[in-house]
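Have a look at this one.
Here the complex is missing one protein chain, while the rest keep their positions.
Right after this comes chain A.
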Amino acid sequence: MDYSSVIQGFSVVLQPENLLYCFIGVLVGMLVGVLPGLGPAATVAILLPITLNVEPVTAIIMLAGIFYGAQYGGTITSVLLRLPGEASSVVTVFDGYAMARDGRAGSALGIAAIGSFVGGTVSIVALTFFAPFVARFALDFGPPEYAVLALLGILLVASVGSGSRLKALVAAGLGLLLATVGRDGFTGAERFTFDSLALTDGIDFVPIAMGLFGLGEILYNLEDRSGRATAPPKMVRALPSKDEVKQSSGAIGRGSVIGFLLGILPGGGAVLSSMAAYAYEKKRSKHPERFGQGAIEGVAAPETANNAAATSSFIPLLTLGIPANATIAVIFGALLIQGVTPGPQLITEHPDLFWGVVNSMYVGNILLLIMSIPLIGIFVRILRVRGTILAPITVLITLIGAYTVANSVFDIMLVCVFGALGYLMKKFGFEPGPLVLAFVLGSLLESALRRSLILFDGDPSGFVTRPISGVLVLALVIVVAAPALRALMTRRQNRAKNEELV
C-alpha cells in the first residue's frame, strides 16, 4: 500500500481552514440532529446546501463532521427525551433513559461519546487497510458488474430496511423512475420533462433528499399525536466516572468489532449491529437483570457499535460506489454534486480526495469527542425550546437552503412537492430511504445496463457467464429467494408443530 498518500491526506485535513469547516460541521450537525424527529439522513440532507459553496475536499470534510454530529444528536435525544433519532439508537433508549432518570444523563452521554469515538476510530483504521484491497478487486469491474452490483445494492437496502419489503421495492421503483427524468444521455431524447425547461437536466438530488427526509418529517410531526414531549431530566454529573469507564471498556471493545463487521453489509448495518452488540452484552453479563435499569454497558455497546458500523459502511461507498444506507446515499449525492464519483478508481485517480475523506473522519471523531461533553448543557437547553418554535426555523432553513443550491425558485417548489410526497409515503407505510437510494443509483444502473446490452449484442446471458457478474447474479438470486425460503420453512415447522399437538 502507498502510505505516502495516506500521510498526504492528513496534511490536507489538518489545514486550519479544513479544521474550521469540520468543526462547524460537527457543531451544526449536532444542533440540527438534536431537533426531535430529525434523524441523521434528514440532518445531512437539510445541511447539504452549506457544503456546496466550498471546495470539494473542504466540503467533504465538513460533511464528515455533519455526519458524526448528526449521529450523536440522535443519541442525545435517545438519552434525554427517550426519542431515538434513528433506528440504530433505539436500544440506547432502554438503559440511556433509565440512567438519565437516575440523574446520570451526563455519564450516559459521556460514555456514548467515548464509545462512538473508539468505535469510529477502530473502524477507520480497519477501513484504511481494507478499502484499498476491495478497490483493487473492483477495478476489473465492467458495465455488467456495475449493473448487477447497483441492482444488488438497491435490493439489499429494500430487504434489510425496516418495514415491508414489497413496499420498499415499490418505493425503489419510484426512485428509479425519477432518475430517468431529463435528457437521455445516449439518444438525447427528452424523457418525462413535460416540455418544462427546468426538468431538461433532470431532477436535482438535493431537493429530493431535503424534501423526502427533511420536510416530510417536519410535516409528519405536525400531526403531533403523543402530546408535548417530555421535558429533559436534570443533569447532575457531566462526565462518566473512572469506574464507569472501566466498567464499559469491555463493551466498547466488543461493540467496535461487532459494529465494524456488520457495518460492511449493505442495508441496515448500523441498526443490526447496535442490537447485536446490546444483546451480546446482556447475554455475557453476570447480572443481565441490570440491563434496562440503567446499565452503562447497555449504552456503551450499542453506541460504539452503531458508530463503528456507520464508519465501515463507507467501505462499499468508497470502493464500489454503492451506498449502503439512506444517510450514506445522501453523502453519495453530495459527492456527486462536488464532481467526485465514488468508486474503485477514486483511490488511484484522486488519492488526495480519497484519503482526505477517510482522514477527515478521524478529525470529525476527535472533534465530536472534544465538543460533545462541554456542549451537553447547550443541547439540554435547546431541547427545552418547544418544537413548535423550532419547526418554522427548520422549514425556513430548508426552503432558503434549497434555493441557494442552484439559485432556482423551481427547486423550492420541488422541495415542497417532495416534502408532500415524503409525508404521504410515511402515512401509507412506505419508507423514503429506498426511493432516495434508488434515485442516486438510477442513472448509473441504466447506463451500465444499456452499455452491457450493447457489449453483449443484446444477449442477456452474458451477465451470468462473466465470472464476477455471475457470482453477483447468484448473490442477487439468494437475496431475492432467501426470505421466501425462510417463510416456507417456518410454515412447514409450524405445520409440523400443529401435527404434533394433534
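The rule is short, and it goes like this: a residue touches a chain if its C-beta (ideal position, glycine included) is under 8 Å from a C-beta of that chain, and two chains touch if they have at least 3 such contacts; residues count from 1.
Just so it is clear, contacts and distances are computed from a predicted model.
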item: Omitted chain, identified by the protein name its UniProt record gives, among "Competence protein", "Acyl-CoA dehydrogenase family protein", "Cytochrome c oxidase assembly protein CtaG" or "Tripartite tricarboxylate transporter TctB family protein"; value: "Tripartite tricarboxylate transporter TctB family protein"
item: Contacting the left-out chain in the complete assembly, out of A:I24, A:L239 or A:V395; value: A:V395
item: Touch criterion as defined above, residue of A:R136, A:H350 or A:R450 at the omitted chain; value: A:R450
item: Residue among A:G103, A:G292 or A:P467 touching the omitted chain; value: A:G292
item: Residues from chain A at the interface with the omitted partner, ascending; value: 82, 93-94, 98, 101, 163-164, 166-167, 169-170, 173-174, 176-177, 180, 184, 186-187, 189, 191-192, 215, 218-220, 222-227, 230, 292-293, 386-389, 391-393, 395-396, 399-400, 403-404, 407, 409, 412-413, 415-416, 419-420, 423-424, 426-430, 446, 449-450, 453-454, 457-460
